[in-house]
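Moving on to subunit A:
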Amino acid sequence: MEQFYNAFETWGLPLFVPQLIVMVVVATAVLIFVAVSVMFMVWWERKISAHIQVRFGPMRVGGWHGWAQSIADGIKLLIKEDIVPEGADRLVFALAPMVVFAAGLAAYVIIPFGPGLIVSDLNIGVLFYISISSLTVVGIIMAGWSSNNKYSVLGAIRSAAQAVSYEVPLVVSILGVIMTVGSLSMTRIVEAQQGVWFVIPQLLGFLIYLIAAIAECNRLPFDIPEAESELVAGFHVEYSGMRFAIFFLAEYANMFTVSAIATALFLGGWHGPLLPGWLWFLLKTYFLIFVMMWLRWTLARLRVDQLMNLGWKVLLPLAFLNMGITGLILVLRG
Partner candidate 1 sequence: MNLQEMEIAEQTQETMEEMYVNMGPQHPSTHGVLRLLLKLDGEVVTEVIPYIGYLHRCHEKIGENRTYTQIIPYTDRLDYLASMYNNFGYVLTVERLIGIVVPERAEYMRVILGELQRIASHLIWLGTLGLDLGNFTIFMYAFREREKILDLFESVSGQRLNYAFYRIGGMPLDFPDSFLADCKAFLEWFKPRLPEYDALMSDNIIFQKRVQGLGKLDAKTAIDYAISGPMLRASGIKWDLRRNDPYSIYDRFEFDIPVGTSGDVWDRYMVRRIEMDESVKIVEQALQGLPPGEIIGKVPKKLKPPVGDIYTRVESPRGELGFYLVSDGSDKPYRYKVRSPAFVNLSVLPVIGRGCLVADIVAILGSIDIVLGEVDR
Partner candidate 2 sequence: MTPDEVTEAIKSQFGDAVKASEVKGDEARMDIHREKSYEILIALKGMGFDYLNCLSAVDRLASGELEVVYNLSSLSQPTKVLMRVRVPREDPIIRSVVSLWSTADWHEREAFDMMGIRFDGHPDLRRILTSEDWVGYPLRKDYQDERLVPYEPV
């Protein structure tokens, strides 16, 4: 890396040129990873749901078990007509998917795929993820409001309420880990799990995190902002084509993010025998994603009030309990 920078200096170019090049390359790499990973996840979700439901799912496109189905769907979405509903707020309507996707993408900055394989090891790592994930809701509200549709407004309101309610237990549930490590840096947290994964001492925190994270991703059983049987499709009911594809991409990108964060915080990140670190990390992450898909195709949807009750009356007290016990143990140990 140093040599790379030096090379530019010898050519007489200012420093920000190589810096910019590095940034663009890294961002492109992340973007490609996200796109490929999402395509894989969509195909996987379709196959998993199909096999849960005693059917096959996509079998034709691409030959082997319809592996190219997602690519075909993506191309189809790209070339569809761009429809903006009448009476919609055009600017906000166009901006909303970008906000949602940007928020989803930004979180990839702090995912530690392996030792040193991290875009930027911020020293506020976890906090960065938490704060950036709250941006998604702004995008959802923008989408819901600008569509000029009552179902989407209802979906946006539900989404706002849900996000505010579940952000709190989510943050408190990972405090136990942060207190144990004494750092917010993702790399430091993973390194601290050399011996015992935090899922063992922090089992309660892990479960709370998982539930709250599924709610953050708006997935069943917490998908009430887009509940198709009540609100048709909630906040993105008026979106189609490319804009819808971006929402879709963001949803799956978020799924990957929360699973990756859970892997790093609780499941020992890249630690594991035999296989290389990055592979272990991806294996654990995709296992968590599989769990989320499994839940989605097995459970029914919660109701709004039940969702709120679960968040505030069950998860939050438990998360505080977890934090208190962790603190007590840390103090007693000295």
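Regarding candidate selection, all candidates are chains of the complex that A comes from, given by their letters.
Please note the rule applied: a contact is a pair of C-beta atoms (placed from the backbone, for glycine too) under 8 Å apart; a residue touches a chain by one contact, two chains touch by 3 or more; residues count from 1.
Owing to the predicted nature of the structure, the values given are computational and were not obtained by experimental measurement.
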{"item": "Of the listed candidates 1 or 2, the one touching subunit A in this complex", "value": "1"}
{"item": "Footprint of candidate 1 on subunit A - complex, ascending", "value": "49, 52-55, 150-151, 154, 158, 220-221, 223-224, 227-232, 297-306"}
